[in-house]
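Note that this complex is displayed minus one protein chain, with the remaining chains in position.
For chain A:
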Amino acid sequence: MVAAADSDGALAGKGGAVTVRAPVPLFRKPSVLPGFGLTLGFTLSYLGFIVLVPLAALIFRSSGLGWSGFWSAVTTPRVLAAFEVSFGLSFAAALTNAIFGFLVAWVLVRYDFPGKRLVDALVDLPFALPTAVAGIALSALYAPNGWLGKPLNELFGMKVAFTPLGIAIALTFIGLPFVVRTVQPILQDLPAEEEEAAASLGASRFQTFRSVILPAILPALVTGFALSFARGVGEYGSVIFIAGNMPGLTEILPLLIVIKLEQYDYAGAAAVGTAMLGVSFVMLLILNLLQQWMRSRHAR
């Protein structure tokens, strides 16, 4: 429809007598690729059904409390502490993953060693494992009498299971593949010539890394970080076993919601969920904008 109007305009212009300017289509650059209307319509309705409707229901559910009821439901000390635990530890875990996931990706891309394929496959294991299984394994391992928990406790006096550290370890475990899998392909496509150019211009390995390699992979690294972070905030299964779930100390938001549901406090659960949604949305939005800004610096 829009395309037809385009070509009509062009024909009239060719006639020479009158200049008819083709109507500028809304939101759309002239293109030969077909299916704009269909794909846009499908995308919007699909996103609407799959994402927006459930989220709207959540907000609707919590709106029954009224503004003051909502506010008092999400600002109790217990909920605030859970916010701190969930977002703080997810952030720490995502940061850990950004650093060490990058190292794993670097080694997998840059070096050849026996068993490389196996290591590469191992990276995906946290994806494939049911999270509850991971949680049981981790808590058995880090419990005060576990393989790792016992020596850590005896040698360093460190308690891992049933502490915030334990939660951070579980979140790091499940978030690792996100960073590795987003950084790996970018690192793979990085032209060796840019590094060679930096070397011949007198840059040390560290200078080359900091000013040539890192800026090129930073957008991917931020994506991996964001995915790992978002996964951590929503994680339930692997955390509840190792966390100990002490209110105000090692209780995560998803667990708090489950507890509220078990107490038939549906509106309260929805309120916490809505607040969680809001914070996550804002953080992911900031990360996305940051990324866009980084990309725009060289992809123009």
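Convention: contacts are C-beta pairs under 8 Å (C-beta built on N, C-alpha and C of every residue); 3 or more make two chains touch, one makes a residue touch a chain; residues count from 1.
Please note the rule applied: contacts and distances are computed from a predicted model.
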Leaving aside the chains on screen, match the unshown one to its UniProt name from "BtrH N-terminal domain-containing protein", "ATP synthase subunit b", "Sulfate ABC transporter ATP-binding protein" or "Response regulator receiver protein".
"Sulfate ABC transporter ATP-binding protein"
Given A:Ala203, A:Ile259, A:Leu277 or A:Leu290, the correct residue touching the omitted chain is A:Ala203
Which is it among A:Ile59, A:Val212 or A:Ala267 that touches the chain not included here?
A:Val212
Touching the unshown chain, chain A contributes residues 191, 193-194, 196-204, 207, 211-212, 215-216, 297-300
